[in-house]
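Apart from one protein chain that is not included, each protein chain of the complex appears where it belongs.
Our next item is chain A:
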Amino acid sequence: MASGLHDSTIQNPVIRWVDQRLPVFTMMQKEYGTFPTPRNFNYFWNFGPLAVITLVIMIATGIFLAMNYTAHTSMAFDSVERIMRDVNYGWLIRYVHMNGASMFFIVVLIHIWRNLYYGSYKSPRELLWILGVVIFLLMMATAFMGYVLPWGQMSFWGATVITNLFSAIPLVGNSIVTLLWGGFSVDNPTLNRFFSLHYLLPFVIAGVVFLHIATLHITGSNNPLGIEPKGPQDTVPFHPYYTAKDSVGIIVYLIVFSVLVFFTPNYLGHTDNYIPANPLVTPPHIVPEWYFLPFYAILRAVPNKLGGVLLMFGAIAVLFVLPWLDRSPVRSMRFRPIAKWFLLLWGVNFFVLMWTGAMPAEGIYVTIARLSTAYYFAYFLVILPLLSKVERPLPLPESISRAVLRGGGHLHGAAATAKPMEKA
């Protein structure tokens, strides 16, 4: 080995030559080939890779849409319809991008749910979790600005309502709103800057995703039992075991995605967004995209504007400190007989919030939204800290292999220490 070159184990001379100078192949082999991964993942662990794939799909389709889109108030709506009608397979690219946003939120919400249920946010994975919440925030900002671009009625009025929220901030609120708008109402400068940011933010997301995965590869993955692997008998190499299992999930995901795109592409959208934006006509109900509805419900549950805005952002902010609110050393809800039920209720409550967000803010809906909002926060701020002290967890298994292998991990002595792909 020449001095200063990386000690590569790759056989192919050309790849070896590169790898000695830039050891990306060694790195890939280490991080995605032999990377020891708990052997007991269930299909909930598919949703991380699925989120990455969705991000790639969104960036790929988005680049082609941007080639044909015109960010001007007088042309944006028509340029989107031109993509649908006159660009080759433009309808496919646009419907994939449009429904891809919904798929992204479905996937990420399930990913977050898996974290909550199996306690993946707990030490030592706090930073991994925090970076995930950052990605979620960036996704919401990106999705919001993307929804403005077709310049339909909901684009325009959604942008007006959401940007106006910042005016609730004391003293500087109105200046911030003017800055966001680039003027004194949502208009062409707003559309232009939203387009620019909508193109920029996905790459910022990609950067944070890289950090998220880098952090994951330091701590290693959590697993459904929430106990750390204690040796090679508890893990399998990432490839081929999880590449194979993730592939199954990817196909199922693509089938669901295809049903949306090909058979009911506008189902998750709002019909009003096919009416060109008109600043003089306010739609009877301004409803955000479905993935914002729970937060929209929290916003409207508070009679005070500033209070509502604070609580809405608080709903995300509380996630940042979750690792320090839940002090129970037991990660997986499987071994937390009380917390488990409170979390399941929290999950149901999330859908209740989503539902009230779609309802008019009046009568019984307001009461339901308030109760739901209270529970959303109570779970994090009261129930989890309290349960950390009073709950008696079930006994944890001795090790992953003991718990999950048929026959307790001894009968399959040879199989227990799995080897990477070999030619059989």
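Please note the rule applied: a contact is a pair of C-beta atoms (placed from the backbone, for glycine too) under 8 Å apart; a residue touches a chain by one contact, two chains touch by 3 or more; residues count from 1.
Note that in this section contacts and distances are computed from a predicted model.
Hidden chain, UniProt protein name from the list "Cytochrome c1", "Probable septum site-determining protein MinC", "Spore germination protein" or "Energy-coupling factor transporter transmembrane protein EcfT": "Cytochrome c1". Listed residues A:L5, A:V172, A:V248 or A:A317: the one in touch with the omitted chain is A:V248. When the omitted chain is restored, the residue from A:F64, A:W91 or A:Y199 that touches it is A:W91. Considering the full assembly, A:N266 is the residue among A:S74, A:N266 or A:N304 that touches the omitted chain.
Of the listed residues A:S102, A:T142 or A:S155, the one in contact with the hidden chain in the full complex is A:S102. For chain A, the residues touching the chain absent from view are 39-40, 42, 78, 81-82, 84-85, 91-92, 95, 102, 106, 109-110, 224, 236, 240-241, 244-245, 247-248, 251-252, 254-256, 258-268, 270-272, 274-275, 284-285, 287, 290, 293, 351, 354-355, 357-360, 403-406, 412, 415-416, 418, 421.
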